[in-house]
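Reviewing the structure listed below.
With one protein chain withheld, the remaining protein chains of the complex are depicted in position.
So, subunit A:
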C-alpha cells in the first residue's frame, strides 16, 4: 500500500513539472529508513562522551544569589545579614579559582573580594564539638566520657554534617571550586560561626540541637558508640575476674551454627549475646555487658527532653 501511494505521488509531480516548468522537485512519502541508524549513532556518541558534568545551580538562568540567600535565612528562621552570610559561604578555594580564571583571561584581579569563611569555620568547629559534648553529657548522664566523645565525634563527622548541610540547601549556596563533603561540612560549620558572632551562643546551641542532635532519633546510638576494648572497661568497673561461658549452642560445625555466650563478673551474669561463631558471640556479649553497665539501650530514650531543653 505504502509503495503504491509513493509511486503515484511521484508521477503526479512529474506531470506538474511538465506543464508549469517549475524546478524539478520530487517529493516522496516513505518509511524513514535513515532514522534508526541516525538515532543509534546519536546514542552511541552520547555514551562515548559520557554523562553530562554536574553544573552548579548558578549556571542556570533562574538564579538570583541575593534572593536565594534571603530565602535561606527565612527558611531556617535565622536572621543574619546577607553580606556576612555571603562571607560564610565563600571558601578560600573559590577566591583562588576566581583569581586563576581571571589571570588566564588577562583580566584585573584587584577588585576580587578577598573575604572568606576561615575565621567562621574555626569558631564554628570548636563550638560544634563543645556544644554536642555538653548537650550529650546532660542528656545521657550515665554514659562515661569515652562514650560521649565517640557519639559526638560521630555526630560531628564530615559524613554526618555534610548530609545535614546537603538537606538544608547549603549545596547550592556555597561558593567553592569543587563540591565535596569536606567543603559542605566547612560551610555548615562556618554558618555556625556566623550565628555565634552575629547571634548568641544560645541561638547557635538551638541550631545544633535542632539539626544535629535530632539525628539521634533515627541513627543508632549503639552504632556510634565505639568500644575498642570492652574487657578492659569491664574489669575496671567490676570486681573479680571477667569470664565468658557458653549458655546455649546449636549446630556446631554446621552452616547454621549459633551460640549464646554470657559474660560473668564475680559469678554474676552481667551480659549475654548470640552469634554465629564463638568469637563473634563473645565479642557481642562483652559489648552487651558494657551497654548494660552504662545503662544504654538502642534508642530507648526520650529525645524530646533533649530537643526541648534549649527551646
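Note that a residue touches a chain if its C-beta (ideal position, glycine included) is under 8 Å from a C-beta of that chain, and two chains touch if they have at least 3 such contacts; residues count from 1.
Convention: contacts and distances are computed from a predicted model.
**Q** Could you tell me which of "Trafficking protein particle complex subunit BET3", "Beta-Casp domain-containing protein", "Enhancer of yellow 2 transcription factor" or "Large ribosomal subunit protein mL43" is the UniProt name of the chain missing from the displayed complex?
**A** "Large ribosomal subunit protein mL43"
**Q** Spell out, residue by residue, where the missing chain touches subunit A.
**A** Per the touch rule, subunit A residues meeting the hidden chain are 61-62, 64, 67-68, 70-72, 74-77, 164, 166-169, 171-172, 209-211, 213-215, 217-220, 247-248, 250, 258, 260, 273-274, 298-300, 303, 307.
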